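Note that one protein chain is taken out, while the other chains of the complex remain in position.
Take a look at subunit A:
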């Protein structure tokens, strides 16, 4: 509200009528609230009408799965064929990396082919890391892989890695193909953009439900969900990267007489490669995140280990597997980034000059495989040398509960009683019509009639599909978390903007925070605070912190130094500099950061369903466990709509503000 207030003040004409609009809105809100006591449909949308959308969707998907046929083959055949196609490479990788194979030689005898032994992968990966990133990356790789081996996480990690190794190329290729198509056809691009928007705001679980119904439970469906989830950013990055290719280069291509295909493969794609690589990195990170979560529909691997121990509340095991995921994620991220930098660096400065990398790795793997084959005892890390720290962690949790319980519980209860519960009550109390009206008016002031209608329609959709109560719980949990995360994040951003070093530290920590799959955040939170809204809030705050820090620091740092000097010369004290000059100028950027924080909070919100919340996320989670597609999708779309309402309003506000200041 305060955002729009400051806005109206600066409008040169019609100040009085705008005041009247707000006063009238306020009056209407109060009136609605009072009426809500007596008139049921103002308070309770379900008494108006509930659109049985969920049922329709479920029926439609059932029809898809059971009855749809294209003449020669049915839809089911199609999904099976797709699954089969993906299953082949996945099986190959799992066989190679984790399970090995038994080849029957006729009769009783069979040949046991062990998987590629751990030391062989260790050697190959550390070699690559050294070539791409030097000693630091080598140390990181060695430490991470040794951890996986010594702490008995190797096999699970290799299963997870296999999924990544299949999902990433498929996601990248698919995303690029769609992106190229959209680049070439304006119509496709216009159709695709809103779909991508929606796909990136629909919570992660919502993808799992239809995939589960159409493809069944198992590693392949998990991978399909992963690919679908990880692809949208690649599509977007491809579109942007291709559009960013300089027009002169395109003209050169035409003057050189390139055909359409040569233009794509020899000019567009290679010269867009640096930007495309950023997309590839995103696909990798999203795949990793999703592969962990997709353990719910049978992905196996490290994600399954975490999920299982969370369900059994065995914190020690969960922590060990969680740490493995964390290390794997950081390692893969750093490796892909090092590779990008390596490709961009001049050939002369590269390490291992004159060595054919792939031949080298092939050789390493081959030799060590033969060694492992001849001495099978070497190829599996001896059970006896495996360390298990879970008893230690379990003991630690016990100790925390014994000694710190009172303090932690006091903090938790204070916040619950004085903050969380009252806000929750309030949110559940506000009549849906009042919220919709308010959103409409704010939308109208910020972006005109169209925006007002869109925003109000989304709110009404949530109400009329019977999700209002749960949505309000989501808004409450998410809202509080976003406020806390923004406060911490903006504060940290302010500190980070003060010096180059602080900035570096902040960026590195924030990068690392963002690398971790969202699942991992649940483990320490549950360890300290058990399950419930409070734990969920902490996890959300931790997960959603990053963009607020990054955008604040960035926004403050990009203020032109001349402006700051002008401020200093007009005699501003440091405090005045901050409040009068720096913050107002950085505000649009900060608002974008908060916007991102909201998106991340919403995506984490759904995952916190695992630690017992009672909101839309829980709704999706329940739908997942019951394979009820309609409910899952509708609840997922409701979460997406909450995000999109916030996004539309904030972006409109930022655009206005920037226009006022003529910042671009």
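We take it that contacts are C-beta pairs under 8 Å (C-beta built on N, C-alpha and C of every residue); 3 or more make two chains touch, one makes a residue touch a chain; residues count from 1.
Simple rule for what comes next: contacts and distances are computed from a predicted model.
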{"item": "\"N-methylglutamate dehydrogenase subunit D\", \"Quaternary amine transport ATP-binding protein\", \"5'-methylthioadenosine/S-adenosylhomocysteine nucleosidase\" or \"Putative mRNA 3-end processing factor\" - which is the UniProt name of the missing chain", "value": "\"Quaternary amine transport ATP-binding protein\""}
{"item": "Option touching the unshown chain, where A:110, A:185, A:259 or A:508 are the choices", "value": "A:259"}
{"item": "From A:106, A:346 or A:574, residue that would touch the chain that is not displayed", "value": "A:346"}
{"item": "Residue in contact with the excluded chain [from A:249, A:457 or A:564]", "value": "A:249"}
{"item": "Interface residues of subunit A (partner: the chain not displayed)", "value": "246, 248-249, 251-252, 254-259, 262, 266-267, 270-271, 273, 346-347"}
